[in-house]
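Note that this complex is displayed minus one protein chain, with the remaining chains in position.
And then chain A:
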């Protein structure tokens, strides 16, 4: 049963030190900023964070990094024009980095959510990112063995949800959200508004409620003046 909450503190309650946290978003599109801000106040530390980027500017994931709560980043593209928080921590040796090709990052989480033990992937064969990994030739093509990435927690930014926990997204803010929602023990989604059960078109639901544990309804805080 999905809990629909309006208090960000309640939404992130219980996240333990040392957790692996999957954080949605591609740059700032789809980034669950209010959940991250609540996680900073909640205080969990020694986190492993899995996200496409390693923070933009000073808000969202960048603020979590700046607060010193992240031990390790697993991402595809940390270095950006506005990733100064991560860059500083990395150059000072204060954060560990695992770089994963973007599609492999998504597929490793998809595998975790789908109960796949590991998969052979052609991406990265013959490159430094395949070093030390098992390889296999299948039907004349070379593949690298990749393992799932399972989260203790997923923080996802969706557009709207219903009271059962079904989610819909908006445009390219969808990105990693639906994949991460399947791949964590505890999935928490923030949405711009919550509708009554039955109001979302069942054909249009992207993340079915079975994957969602808590929804943070932002409509009260985002109400336009």
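Definition applied: a contact is a pair of C-beta atoms (placed from the backbone, for glycine too) under 8 Å apart; a residue touches a chain by one contact, two chains touch by 3 or more; residues count from 1.
We adopt the following convention: contacts and distances are computed from a predicted model.
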Per UniProt, and picking from "3-oxoadipate CoA-transferase, beta subunit", "Monosaccharide ABC transporter membrane protein, CUT2 family", "Glycosyl hydrolases family 28" or "Transport permease protein", the hidden chain is "3-oxoadipate CoA-transferase, beta subunit"
Among A:28, A:85, A:155 or A:189, which residue is in touch with the absent chain?
-> A:28
Using the touch definition up top, pick the residue from A:34, A:48 or A:104 that touches the left-out chain.
-> A:104
Full-complex touch with the removed chain, picking from A:41, A:79 or A:193, is A:79
Contacts of chain A with the missing chain: which residues?
-> 26-30, 52, 56, 76-80, 86-87, 90-91, 97, 99-104, 106-107, 109-110, 121-129, 159, 169-179, 206
